[in-house]
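Dropping the structure in here first, questions after.
Every protein chain but one is kept in place in this view of the complex.
Take a look at chain A:
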Amino acid sequence: MHSINLHLKILIAVLVSLGVLITGYQIYFLDIPVTEDETDDIWSLDAKVEFRATPGTPIKAQFYIPPLNQDYVSLNESFISNNYGVSVNSQNGNRRVTWSSRRASGTQTLYYRLVLTQRYSEEQLAAAPPPPRQPIPLEGPEQIAADALINPIRQHSADIETFISETIRRVNDITDDNVKLLLNGGTSAMDKARVIDLLLSNARIPLEMVHTIRLENTEAQSPELWLRSYNGERWLYFHPETGQQGMPDNRLVWWTGPEPLLAMEGGRQSSVSLTVTNSEMNALRLAKLTTENRASALLDYSLYGLPLQAQRVYQVMIMIPIGVLVILILRNLIGMQTLGTFTPVLIALAFRETEVGWGIALFTLITALGLSLRSYLEHLKLQMLPRLSVVLTFVVLVIAAISLFSHKLGMEKALAVSLFPMVILTMTIERLSITWEERGGIQSLKTALGTLIAATLAHLLMTIPELTYFVFTFPAVLLILVGFMLAMGRYRGYRLTELMRFKALTKG
């Protein structure tokens, strides 16, 4: 036993000192800031193009990339593709990269990354005004429908700006028969943009389609379509569906024109995923370090070296040990009762999607409904597996119903509930109801409350941005955490609740 204790102590000492040393090295020698800096926003745009190559044919993938003449300045741009020729050309204010290869087979993946920061000093470069345009020729019923729409629009508008607004409003009224005819069954933003373009061309108003991306931390964005027109002085931007005028500041023009983002030859099942990640100051530092100072091998192996999509996942994952630590402390030091060991951590992860308030409300609601169903099923004397399946299906239905209702009521928050882990909820319901039957309602409420408190605490701790940044940048602190957990493994003191439990034994 003594040798085990010594072993454990040495292990803890090694882990803790390793953690402290690595973190210290990162902070003092590599000069990595301990907190996130608020000064500079840096945006990383990652595009991932995937497709299956058709064997035996040359491959040519033409992919639009953002023009660099906007409010943002490029810090770094890279094309990552094995065995592909890369050429970039500009046309009509757009930039387009062409990846080409003589032959390839299997699934191909091409990456494009652009790192941007806001342009402060330089004068904004305005896009050149468009040439005057000719009406798009129409025939028969379409011409009549277009005329029927244009005439009232002309009456209700005063200038180009109001004309466009009015057109967008009318085209979005899909109950109108004329609009229906012109839309020809389509209802996407692209279809509407096409009809708007058609109508405006008949009024000889110039119009361009502008595909933009939101500069927000998001995984898997799809480009948002805007329309712009020139009124002789400046560009006017419109949203083709809402009619909103003026593009928000956080939009970046990716390309203009009616063509799709990716044009593919020699490949099929192509897909594009766009990820936008925001980082601050540090990214700049890191970018400098990784480009100028190749010697810092340790940084190359930091989590910042991962692709952005993976980074976002790891930012969540790396906080899980923190949540587990909360449960460990609540259970072994305080003596709080929770359902299962790590169920609270899983619930805490689910809270990420819904926010705490909503999460607790939904969790309570669904669990309460599930419990009442479960107690009804108890009378039917079902076996465990069928009973669990019924409860799970019920949970799915309840979640669907909640999402539908809240959507109708305009509360988009509750839509996130669909990601609430249903299996966890089902098991929670099952366990709670067993506890209820065997230990009584008070005990099961106690456990449920303990679980919720633990989940909430874990969630709150896991989502502190400073802490996330710190752990993500200095993952070695997890070694210190492991040291603490190991020490907890041999903690023999009383739990806080035991002090109450054994109160009767304190005398004498």
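Everything that follows uses one rule, which is that a residue touches a chain if its C-beta (ideal position, glycine included) is under 8 Å from a C-beta of that chain, and two chains touch if they have at least 3 such contacts; residues count from 1.
The rule is simple: contacts and distances are computed from a predicted model.
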Missing chain's UniProt protein name, "Heme exporter protein D", "Alpha-L-glutamate ligase-like protein", "Carbohydrate ABC transporter permease" or "Aspartyl/glutamyl-tRNA(Asn/Gln) amidotransferase subunit C"?
"Alpha-L-glutamate ligase-like protein"
Against the hidden chain, chain A presents residues 1, 332, 335, 381, 383-385, 434, 438-439, 489-496, 498-499, 501-508
